[in-house]
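One protein chain is absent from this view; the other protein chains keep their places.
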Amino acid sequence: MIHPTALVASGARLGRDVRIGPFSIVHANVELGDRCEIGSHCEIGHPTARAEGRPLVLGPGALIRSHSVFYEGSTFGPGLVTGHQVTVREGTIAGERLQIGTLGDVQGTCRIGNHVRFHSNVQVNHRTTIGDFVWLFPHVVLANDPHPPSELLQGVTLEDFVAVAAMSLVLPGITVKRGALVGAHSTVTRDVEPDTVVVGSPARVLGPTQAIRLRDGSGRPAYPWRRHFSRGYPDDLVRAWLDEFGAGRIDDPLLD
Amino acid sequence: MIHPTALVASGARLGRDVRIGPFSIVHANVELGDRCEIGSHCEIGHPTARAEGRPLVLGPGALIRSHSVFYEGSTFGPGLVTGHQVTVREGTIAGERLQIGTLGDVQGTCRIGNHVRFHSNVQVNHRTTIGDFVWLFPHVVLANDPHPPSELLQGVTLEDFVAVAAMSLVLPGITVKRGALVGAHSTVTRDVEPDTVVVGSPARVLGPTQAIRLRDGSGRPAYPWRRHFSRGYPDDLVRAWLDEFGAGRIDDPLLD
Partner (left out) sequence: MIHPTALVASGARLGRDVRIGPFSIVHANVELGDRCEIGSHCEIGHPTARAEGRPLVLGPGALIRSHSVFYEGSTFGPGLVTGHQVTVREGTIAGERLQIGTLGDVQGTCRIGNHVRFHSNVQVNHRTTIGDFVWLFPHVVLANDPHPPSELLQGVTLEDFVAVAAMSLVLPGITVKRGALVGAHSTVTRDVEPDTVVVGSPARVLGPTQAIRLRDGSGRPAYPWRRHFSRGYPDDLVRAWLDEFGAGRIDDPLLD
């Protein structure tokens, strides 16, 4: 399961059925859970003094696609999945089933909850705090320096179920509250209230997320998205979401 | 022509004079036309169940630069050229002489015409349809989900000779019609009429593309760009463009 060209340090702790692709490097200060799979041309557990000796820990079932770099000093829950050419620096603590799309750049010292999904080319800066079920779409940047360059880093906070659409920027120190939606190509300069849509540069309030309708002819609300979208989430979660919203259990082909 | 460190599966079908660089991987379900060149550290024909067994086919003369990843299940006409660190997923069908710049991210299930050129760090999402002679400039994103996340994917359509300038976003389901120009750092929220310039967020109509003049002191129209720009296109095409626009055959140093 370990390709003969891969370089795996003798100190690395590998679970059962771990796979390491061609031309990949696994450093010593790494713990890979059972069934982890590392693609080709990766560097896992890149040493850094800033990690202060803490290991890189990937929970069971991680899939790291090719050309990705993970530093030592971060911890990921079960089921991490990445795209290609991803970079993750030290000091990140993430829950279960995080997805980081191709070209993702996680600068480290972040807290990330469970079931969070980043699409391609997202940049998450130091001191970012992300709740559960958050979505970041392509080319989103979460900034952290209010008057660059400075030593005063103020991370962004995204609460549970926040979605930030493509090419949007959230400014340093901003909190986007539970269930809020940031429209595409926006600049978020003020805190966003729960279940609220904002859009533009600077982003302005459009109204409640519930007012957005699915463009599938059904007239159903598009938010909260867990009413209609469940791809890739565990069955028990999806069942709880169905219960939360009562109806739709039978009608909704997406949940069959 | 195949570097001794490269890993080429015995099932891969390689044309004449194919070159494979150091530390690159070519999987079995791949057809490389004559004179294809794969740079270093690439992975070509990455397996995926979604390809349903379809091969990756690269027409003759392809040049894939280093650190790029192509999945199985896509087909490219002759003369494909990519930059470095490009990712192309399954289900893409592209014509001849496609160029994908460095860090390009083509998510797959796209249709792309002939002579299309993507500059660096372009993201083309699922279900995008691109005509012939289309240009995408740096950091352009073509979105596909009108209310993310959802299962209702609506790809962007870019007709022949469309140009989308740097850092612009085209929203899901939008059609940009033949010869239209999207100005830099715009958000296209409505369909764009042929040979029309739009700019801003949301993008507004500025006027016809023909009103834009070359800033070279000549006073000539900058669009259609094939009046004055022909770098890298085949001679017969350039001759046809000269015929189309009558004059200029002698005056235009760019075409000499």
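The letters A and B name the chains in turn, as written, and every chain counts its residues from 1.
Everything below uses one rule, namely that contacts are C-beta pairs under 8 Å (C-beta built on N, C-alpha and C of every residue); 3 or more make two chains touch, one makes a residue touch a chain.
Only a predicted model underlies this, so the values are computations on that prediction, with no experimental measurement involved.
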Touching the hidden chain, out of A:80, A:169, A:198 or A:212, is A:169
Had the left-out chain been drawn, it would touch chain B at residues 5, 22-23, 39-41, 65-67, 83-85, 102-103, 117, 120-121, 135, 137-139, 163, 165-167, 184-185, 200-201, 212, 214-216, 222-223, 225, 228-229, 231, 254
Mind pulling the chain A residues that touch the left-out chain?
7, 23, 25, 41, 43, 46, 67, 69, 85, 87, 103, 105, 107, 121, 123, 125, 139, 141, 143, 145-152, 154, 167, 169, 171, 173, 187, 201
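Note that in this section only the chains that are shown with their structure count from here on.
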Cα-centroid distance, chain A relative to chain B, in whole angstrom:
28
